[in-house]
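Sending over a structure as structure tokens; questions will come in a sec.
Only one protein chain is missing; all other protein chains are in place.
Chains: A, B and C, in written order; residue numbering restarts at 1 for each.
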Amino acid sequence: MTTDTLPARKRGVSLSALTDNSQIVLIGLLAVLCIGISLAAPQFYSPDNAIAILRQCALVLIVAVGMTMLLVAGEVDLSVGASLAFTGCVAMDVTNRTHSVVLGALAALAFSGAVGLFNGLVVTRLKINSLIATIATMMILQGGVYLYTREAVQNHHLLDAFTAIGAGYVGPVPIPVIIAAVIFAVGYVTLRFTLFGRYLYAVGANLRAARLSGLRAERLKLLAFVITGLLVGVAGLILASLMNAGQPTAGRGFELTVIAAVILGGTSLAGGRGTLFGTLLGVLVLKIVDNGIIILRWNQDLQMVVPGLVIILATWLDIVRRRNDAR
Amino acid sequence: FAEKMPKKVGYVVNYATHEWYQNVIKGMKDRAAQLGFEVEVKDANLDAAKQIAAAEDFMSQGVDVLIITPVNEDAVVPLLRRAKQENMPIVLEGNPVKGMTTLVAICDYDTGYHAGVEAGKYAKEHLGGKAKVMNVGLPLLSATVLRSNGFMDGIKTEVPDAVMVHDLDGGGNPDRSFEVSAAALAQNGDVNVIYGINDSSSLGGLQAWKAAGKSQDDLLVVGTGGEGLAFINAIEKEPSYKIEAAMFPEKVGFTAIDAAVKLYNKEEVPSWIVSPTTPMLGDGWKKYYSVDGNVRTINWDAVNAVKAPDKCMKTAADLKK
Amino acid sequence: MPQSPSLSASGSASPGLARILFRRSEIGLVVALLAVILFFALASDTFLTVRNLTNVLGQASLAMIAGVGVAIVFISGEVDVSVGSLVAAVAIPLITVMNATESLALGIAAALALGLCVGIVNGFLAAYLGINSLITTLGTLFILRGGVYLYTGQKAIPDDVMLESFFQLGNGRLFEVVPYPALIAFALLLVFAYVMRHRTFGRKVYAVGGNPEVARLAGYDVKRVKFTCFIISSLLATVSGILLASRLGSAVHVAGLGFEFQVVAAVVLGGVSLSGGVGSLFGAALGVLILSFLSNGLGMLDLATEWQLVITGFIIIAAVGFDEWKRRQP
């Protein structure tokens, strides 16, 4: 009896030391998923599949970086899915007209940045709750994209550089993954180490206190919306390149995937709390679940059910962990 | 003998922002203009409840005939009942519904089937007689399931040991199709035929193939619908994109209007009017369409010459068994 | 100054219907609704007919019934977005049981049982386990929709017995004029508006949403109040689902896609705050009506869908923006 309790207590200590890391639940979940899936389907670890997963993650992660900043600042953007589709059409259209990838990319960024600016202005100037404001923007963009083009904007320019953005490789690594990695790194440093990042947390945690301390709270939020917009532009460009067309029907449900990943990563909806590392883990978990279901040849309808369960489960485990930490 | 013309026909479309239905509407409006009346369109935007509401609104506005493309076939049964109570003639487009009087439809199964037969021939000739199919499908709708089933049955007539390696749900949209195809190809890339239930699906599958760095040399891509410019672009530029199952949406609209006029005049109308489809191989699309810049024009003579079967080989009713 | 949802300042008048209806914060909504109606009455000659107006009431009733429940959850300081999938899910037991037993009552009971279960799960996860309710209900939104697809194999389940009573429920009209769904919606609205104002439970919901800590200190079982709100919301969404199933004559796997957005937008438009404790059910109902008349009217104008989407988007921004602006005025 007594010999049993001693190591048990020790284990308890080492476990609680581990749980100090706030992302422990997700890391654990990720490990369980990877091991579980690869046991059942060895192809999971094939380079092809790894690349496919990473490329999918890239698209979500790029936008999730901005969304994390927004949520930290206490706002949210539901229009990213609709904006993604629209931006892709703009990118392709402008590239077709100008035969310049640079101009196409700039047009995409300008467009999506403008959408971000619009959202930001509506939220900060008209003081509309961002959830409802960006639902409205989503409707406007969904309607707008069909006014702009009814059909997919085809690639008429045939510029290799354009195709490379989404489908190219540097060595064995797909270019979108590199872009996402760079954006993630920059975003991580920004949120964690810069004045701007620290201010975003302050604005999300207590808007009035931030304003009284001389922070331009509205400007900061606006900037977070614009950054999110610009990142949607990057993602839209990649998507257009991958699809080899600007697709007005793309991006349906994309906003929910992004937000789900960010929340799964431990970012609070109430503002003031969250990390990009968590977001990265959240994206990985969701996309690996998605991929695993196909690899395992399960019924694809589970691609809705399982993420739903995972999000609830992970959030609950996080609550349990924090409660234990507090003891 | 001169037919009476209705004053106004209302069309409740499933999803007006889709190019397929855009062309259906175009066919309707063109035909109605020829005959000298008006077609008004309300969009259900994939919402079954909104569809009922739109039809209700039309009935209270007093249109003479209703044309409906159901969001879901079972979901318009009560609507047909109410229309019958109010003596409102209804033409359905798409799929048969319990209690309907007249349907204008393509045969989804047959469309897939004939494309499958052509794909089988191509496989015998160019792919060493092997057919390993990745179906970028959409299980949500019975019509698209029929196309996939038809395609597999058709291809097997030529290549009896053809197999479906992947049966995917691409959601009918390009980015989702891309995503699931990429995962499926990573799991098992031993595929030489990609079939898409619409052009977005086949193109999504093809893009995933290209993104995986695979050569298109021993690949055949088959698309369905042929409603926009996307497939023309693909056939021109992608070496593997060889077959497109054309469904002539304009013709569907044209036929639906004719049926509406007949119903309005209380003429005898067959309960199932089939609108023709046909596989187009390689450059074959040029026979039916001409393209000038971004404008596509239908060649009515050629399309009207395509013979439609009297009856579909299989219908949604066969799926339920 | 925003008017409180509780006792208004006018001293002695009895808290009758008129006073409830004419609370100041709702006047703006009433005006907006009248403006929408007036505009379309002038713009379209088929808009202002009894038939069309009653049509819209019937169409709005689904969102209104679910909206009452969602508004109650919002007022309690939580969120429920699972209603979109729930309206599709409850049709399955409803239709299946009716097909098996030929009894409408048993079908409805089965649907309500499923709704109750979902409410219990949402409430348990959100209120008792403390999982953020947006996450919880987003999760159940996905799970239910996926479950419906899995169960039905992505096919609708048709109503084989075709009971007249079931058909009448969603499609019939009282005296050939007022659609039954509208009557049901109005009755439920009145009942819950009464509960929210004149029963302790309703006041507890406002208190819990207004300040959960204070509510706890006042001896309320905060978790149970929230739990109950989720159940109410799910049951009301179930009623919407039953009426929808009657209008669709089947259990349709794609029914209610995006319904949650529609309801949330309407409820927020109606002045129910996402942060809890603020808003009224009449406001929420007015929000639903405004959006319904807007959608109907734009349809009458023969506008393309894309324009309808764009215009609705701008109108939501304008309306909520105006409301916020008004609220900020001293």
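Methods note: a contact is a pair of C-beta atoms (placed from the backbone, for glycine too) under 8 Å apart; a residue touches a chain by one contact, two chains touch by 3 or more.
Convention: contacts and distances are computed from a predicted model.
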Item checked: Per UniProt record, name of the chain withheld from view ["ABC transporter ATP-binding protein", "Phosphoribosylformylglycinamidine synthase subunit PurS", "ABC-type sugar transport system ATPase subunit" or "Multicomponent K+:H+ antiporter subunit G"] -> "ABC-type sugar transport system ATPase subunit"
Next item on the list: Tell me the shown chains the invisible chain touches, ordered by label.
Entry: A, C
Notebook entry, point to check: Of the residues C:F40, C:Y180 or C:Y206, which one touches the chain left out of the display?
Noted result: C:Y206
Notebook entry, point to check: Which of these touches the unseen chain: C:G146, C:G277 or C:G313?
Noted result: C:G277
Item checked: Given A:L84, A:A210, A:I227 or A:A240, the one touching the chain that is not displayed -> A:A210
Next item on the list: Identify the residues of chain A touching the omitted chain, counting contacts across the whole complex.
Entry: 193-196, 198-199, 201-202, 205-206, 208-216, 268, 272-273, 325-327
Check: Which residues does chain C use to touch the chain missing from this display?
Finding: 1, 4-11, 14-15, 194, 197-200, 203, 206-207, 210-211, 213-221, 277-278, 330
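Please note the rule applied: only the chains that are shown with their structure count from here on.
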Notebook entry, point to check: Between chain A and chain B, what is the separation of their C-alpha centroids in Å?
Noted result: 35
Check: In chain B, what residues contact two or more other chains?
Finding: 17, 139
Notebook entry, point to check: In chain A, what residues contact two or more other chains?
Noted result: 146, 301
Checklist line | Residues of chain A defined as touching chain B within the complex | finding: 41, 43, 46, 48-49, 51-53, 55-56, 146, 150-152, 154-156, 158, 166-167, 169, 174, 239, 242-245, 247-252, 254, 290-291, 294-295, 297, 300-301
Note to self: Taking the touch rule as given, give the residues of chain B at its contact with chain A in the complex, in rising order.
What the structure shows: 17-19, 22, 139, 168-169, 171, 173-176, 178-180, 182-189, 200, 203-204, 207, 210-213, 228-230, 233, 237
Item checked: Interface residues, chain C side, partner chain B - complex -> 46, 49, 51-52, 55, 58-59, 62, 149, 153-159, 167, 170-171, 244, 246-250, 252-259, 295-296, 299-300, 302, 304-306, 308
